[in-house]
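Complex shown without one protein chain; remaining protein chains in place.
A and B are the chain letters, set down in written order, and residue numbers restart from 1 in every chain.
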């Protein structure tokens, strides 16, 4: 009871609610695991051990070590593979969002600030792209340009910029009509100065919210591409790739696909909750209180 | 005060006409606007909302929205036609030569930077001062506009100031680079009555100290009387009367001015108590302005000629003029001002 009422107080005061704290801890744990995990438990894609293949979780291996989550089809430890995969998946997610938000914010601000033909062209392209299922677009582009780390990030960024562009444009239109923008003009501010000092600061909160919501989607999209064999090359461990490789073994070695699948689900759910909570708290319309 | 010689002219607006693109053609928001402001002088643009006061200010400061079209006229500042200058050139004059104070101080400051940063940046970008020097200059200018403990408050954000203090900050930014022309667009409308007078005092003081030309845009006749040298009364996108503030208040040449003055409660010193008058009817829809004198449907003195012929600006002497067919009669009729 005491804990419960304390939580309520925290939430009603402007302290951080559980909706942020819990998922943030989980996401933080993932980041930590991705950063230091591979150092503690190294994964060598070349170190196969046929005698240890398809061992279930909690099995002692030939070299005496214990495999917590079992081994894959060529006898590599699944936990080590997942930790290495976390690093790749999180890095791809972050890089994609940075790239997508750069493209999206740039185009959205230009469209919203100057309007006219640029606005029409950019937003029509965005509308058309939104009408097309993003994973199909990703599959199409990935099949054309082939698998590599850079390409996966490019492909995913191409499917994500629209969301950022729309938010950036809407926010730019709102801010542009504020008096302080006119005031800056009467003080001799250039367009660049207004964009940097008036528009961009107001974009930070809403873009952060969008990025959080998108993060989970991007990680799932990367996993989907890897699952379809259009993601990263063999030899670079990813969750999607491991899930894909394990699906031939679902009947006799369920852990290969299941373990990274669970890890992926938990991360995506936590990031989703985090995004939703942040959106509720940082409603873009309130940023210039 | 001796009449200003042309050399002291700061801002001259001639025959300015501004329209807004709308469905079914252009709506004229301003027509035949001509006035001038001299150094050290205050001109008030007086009128109801929608009369075109603010559009005039926007035209001068190049703040007109994209839908606006300047169809004729010139705005001369320092001998240069601002309307013909490239936008970049106009922006260069903004701040250093011309400044502007806005109606609502709550929204006129960037909420995401401290006031110190906002003001100091002006000095850094426009005057090339170093970080520390700019900070010093910012503190000085905040001190100038009467904000106590200026140095400490540099680090505060706009929302940490009261409404009156924020207007002082807006004024501080507008005069920071010592412009020669200050446009104040309803600078006291959003403020408490008690603060209004302080702000007007501050503007008056700054104007005197810097010998600025000031264009004051307001609907408040009381404010006009206190700080203004000359007044231009606007009605439905046109200037209907202009002249020295004393003369216009004492002997209005236009029935609209007269109506405005009559609608103000008599001050304690005025003596005579009259019932408070109002002007009947509403200003015309700018899309369907009446023929002849635009004020005739509301004018108690309207004659046939007012319905058909547009009145010219009638010169009433000493720079006083009014666009009324009967301006001279209005001024001469002492009975009316008994």
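Going forward, a residue touches a chain if its C-beta (ideal position, glycine included) is under 8 Å from a C-beta of that chain, and two chains touch if they have at least 3 such contacts.
Here is the rule we use: contacts and distances are computed from a predicted model.
Novice: From the names "ABC transporter substrate-binding protein", "ATP synthase subunit a", "Nitrite reductase (NADH) small subunit" or "Phosphoenolpyruvate-protein phosphotransferase", which one matches the UniProt record for the unseen chain?
Specialist: Choosing among "ABC transporter substrate-binding protein", "ATP synthase subunit a", "Nitrite reductase (NADH) small subunit" or "Phosphoenolpyruvate-protein phosphotransferase", the correct UniProt name is "ABC transporter substrate-binding protein".
Novice: Can you pull out the displayed chains that the omitted chain is in contact with?
Specialist: A
Novice: Looking at A:130, A:250 or A:269, which residue reaches the missing chain?
Specialist: Going through A:130, A:250 or A:269 one by one, A:250 is the residue touching the chain not shown.
Novice: Hey, which of A:31, A:73 or A:154 is the one touching the hidden chain?
Specialist: Counting the whole complex, the residue in contact with the absent chain is A:73.
Novice: With the full complex in mind, choose from A:51, A:117 or A:192 the residue touching the hidden chain.
Specialist: Once the missing chain is taken into account, the touching residue is A:51.
Novice: Where does subunit A touch the missing chain, residue by residue?
Specialist: Counting only subunit A, the missing chain is touched by 45-48, 50-51, 53-54, 73-74, 136, 139-144, 146, 228-229, 233-235, 245, 247-253.
By our rule, only the chains that are shown with their structure count from here on.
Novice: Distance-wise, how many Å sit between the C-alpha centres of subunit A and subunit B, to the nearest whole number?
Specialist: 53
Novice: Which subunit B residues qualify as touching subunit A in the complex?
Specialist: Counting only subunit B, the residues touching subunit A are 61-63, 66, 88, 91-96, 98-100, 102-104, 107-113, 121-122, 125-126, 159, 170, 173-174, 177, 183.
Novice: Once bound in the complex, which stretches of subunit A touch subunit B?
Specialist: Those in contact with subunit B are residues 115, 178-180, 182-190, 193, 197-198, 201-202, 288-289.
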